[in-house]
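Presenting chain A:
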Amino acid sequence: MTFKPFAKPFALPASLAASLALLASAGLGPIAGQAQAAGVKVGMITTLSGGGAGLGIDVRDGFMLAIKQSGRNDVEVVIEDDQRKPDVAVQLSDKMIQSEKVDVLTGIIWSNLAMAVVPGAVAQGKFYLSPNAGPSPLAGKGCHANYFNVAWQNDNLHEAAGAYASGAGHKNAFILAPNYPAGTDALAGFKRMYEGELAGEIYTKLGQTDYASEIAQIRASGADSVFFFLPGGMGISFLKQYADSGVGLPVVGPAFSFDQGILQAVGAAALGVKNTSQWSKDLDSAANKAFVDSFQAEYGRLPSLYASQGFDTANLLLSALAKADVSDADAFRAALEAADFASTRGDFAFASNHHPIQDIYVREVVKEGDVFTNKIIGLALEDRSNAYVDDCSM
Partner candidate 1 sequence: MMSKEALLNTALMALLLLVPLGAWFADEPFLITLTTRAVIFGIAGIGLNFALGLGGLVSLGHAAFFGLGGYVMGVLAYHAQTYTSLMTWPFELPGTTAMTIIWLVAICLSALLALGIGALSLRTSGVYFIMITLAFAQMLYYFAISWPAYGGEDGLSIYVRNRFVGLNTMDPIQFFMVCYGLLLLVLGLVWAMARSAFGLALGAARQNEERVRALGQKPQRLYLTAFVISGAITGLAGALFADLNRFVSPTMFSWQTSGEIMIFVILGGVGRVFGPVAGAALFILLEYSLGGLSDYWHVYLGAILLGVVLFARGGIYGLIAGREVAHD
Partner candidate 2 sequence: MTDPILEIRGLTKSFGALSVSQAIDLDLRPGEIHALIGPNGAGKTTLVKQIAGALQPDSGSVRLAGQDVTRLSTAARARLGMGRTFQISSLAMDYTVLQNTVLGALCHRGDVFRFFRPVMKDAALLEAARRALDEVGLGALEAQRTSELSHGQRRQLEVASALTLEPKAFLMDEPMAGLGVEGSQHMMGFLDSLRDRAPILLVEHDMDAVFSLADRISVLVLGEIIASGSVSDIRSNPLVRSAYLGEDEAA
């Protein structure tokens, strides 16, 4: 992995200006807001500091790359750090809507933050384009005409893992996930598409880093395969410990634990593991090749899943802007629904609940030179929509 230890932090002119305005207004009395330029103003709330900042930085970099490539200078992006705290995210969305008067919001990484921000934002007439989180309530009963998910519904990758496990002939899987809503959704998603038996089902503590106990149970369970959803550091810990335990059963998981950024920290322990993803850097399309090359040229590192999602989100936005003005909400919404852009992941369309219909692939972790990365080995689900379409009355 290439680090830029002393790289200049991303300049945030807008937020700096806002802070100065805040300071000034606190001391000197409020100043009137600036007159708005034509075009569109986008508010990006994402995680840039603390644990999990890597994901937010990738989404931001992917998004800004697309904006830069478009050559449009009437797209203003205000970027703020939510510190992965729901209450901060809500404050920032208030700020974006009330003070910055943005037209479109985007950027949130985590489902719990999305649940805190999205319903309020769309209720106030703003568009929200999700570059990562896709919690089930927002796909089902809580769906909204102005909410578009450009990544996936949360269950998708787990469903694909279930489908792959069945297809690969696994009959007795051991499944585990952290004990929180995304974790229970993950196991439910896996079970939705998996046809075999379960050797065991475990909920671990959120943030847990030692999996010796769980691995011992896997060993004793007589399972023939393992499915896990453990995002971030939890997955790194699990994979390293699992590889060391000598249990050696085939492992399937969603792409989150095999992302470009994380993979280098797992190292050889991840080699050969199958994971499901709607994107991979070796996907053979012109749009994707161009994205991977330009991302590497711009930032000096390989793009991740999250970077691709940020990139696609920006391109979707740009495609809609080319067709309609954001002030005409109905026309703009229709332009978004058309999803008329070259996605890095190939065919892309929206289901009626504004979540993607897309192919989900199976990848295998391989080593290319010194770098651990993923290689596509097959298709897990074709044109997969999501399980909540019927719950959404839009």
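Candidates were picked such that all candidates are chains of the complex that A comes from, given by their letters.
The rule is simple: contacts are C-beta pairs under 8 Å (C-beta built on N, C-alpha and C of every residue); 3 or more make two chains touch, one makes a residue touch a chain; residues count from 1.
Model, not experiment: these values are computed from the prediction.
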Given options 1 or 2, the chain of this complex that touches chain A: 1
Residues of chain A touching candidate 1 in the complex: 9-10, 12, 15-16, 18-20, 22-23, 25-26, 29-33, 48-50, 53, 80-81, 85-87, 90-91, 94-95, 98-99, 111-112, 115-116, 119-120, 123, 135, 179-182, 184, 203, 205-206
